[in-house]
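Note that one protein chain is taken out, while the other chains of the complex remain in position.
Let's turn to chain A:
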């Protein structure tokens, strides 16, 4: 009996120690680079969204779900992450459909340009936050670069042990909880940096054809939505760069036509949206700031409400309560960033947060 107790105790202490170390060493993404915390936030919120946006920074920095709620009563969420590759978007969509039934999924098509795994750090920021499911396993398999291995995703301590010399206060503070860094997936910036004449122009490339793998996952995404009676809208955000080639645009247009999908290239509607590239971007045209995101949300909100009949759910008590909380944080963040901007010339404030 004593021996059995010793064995059980040994196993419990060993596993607890490993679990604790894993939690300690995993990056928290609470300050500085926030993108790694985005995917994980989704699981905390109610899951009956009518619109789910899936894609990269061209969505999570350019659309404001808070604005969509306040002005159209659209209950939406952005499942976005940095350099989210199309297979990651597909598996996030697959997982989303397992958990809820949105009316519309909006997919930003910029990631069609990638046909192979790209970068371990970005993979991690998307995949670590996902809860374990077959979708996560498949997404990892599709995303891994040569240097990565599945076991490091299963046991993240094997990946992050090298952070021992980088541990900071955040690693201890956020051991068992995380603060929200987004507003239903939206990453906010209130500062401005006008787009000038130095916007990178599109240089000729050898092959404009999107890759087979990218198309394969776009097909899967289309099928997933059709099988589940979800409207799939393909969009291209109005970001001025990376350059969106006409040849790429044509391929998406053709694909949308062939599959009876809606494709909106917001670059063609900049004037209708009312974008002012002197005021509506915080990084010279790569991403929109709050002002730009709210303008795009106003424009897209009209489309979602009028053309896709996304319901206005204002008045639902639980949702109102939930959104009140998000709006409160949203306004506080606007206030925080504005104050920082005035005081320190940067939204990050004195500590770079």
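Keep in mind that, in the parts below, a contact is a pair of C-beta atoms (placed from the backbone, for glycine too) under 8 Å apart; a residue touches a chain by one contact, two chains touch by 3 or more; residues count from 1.
We adopt the following convention: contacts and distances are computed from a predicted model.
**Student:** Which one, "MBOAT family protein", "NitT/TauT family transport system permease protein", "YCII-related domain-containing protein" or "ABC transporter substrate-binding protein", is the UniProt name for the chain you do not see?
**Tutor:** From the listed options "MBOAT family protein", "NitT/TauT family transport system permease protein", "YCII-related domain-containing protein" or "ABC transporter substrate-binding protein", the omitted chain resolves to "MBOAT family protein".
**Student:** Check the options A:159, A:189 or A:236 and report the residue that touches the missing chain.
**Tutor:** Residue touching the chain left out of view: A:159.
**Student:** Considering the whole complex, which of A:120, A:170, A:191 or A:316 touches the chain not shown?
**Tutor:** With A:120, A:170, A:191 or A:316 as choices, the missing chain is touched by A:120.
**Student:** Which one, A:6, A:175, A:205 or A:332, makes contact with the chain that was left out?
**Tutor:** Looking across A:6, A:175, A:205 or A:332, the contact with the absent chain belongs to A:6.
**Student:** Please identify, in ascending order, the residues of chain A that touch the omitted chain?
**Tutor:** Considering the whole complex, chain A reaches the absent chain at 6, 10, 13-14, 17, 21, 25, 120, 147-149, 151-152, 157-159, 161-162, 164-165.
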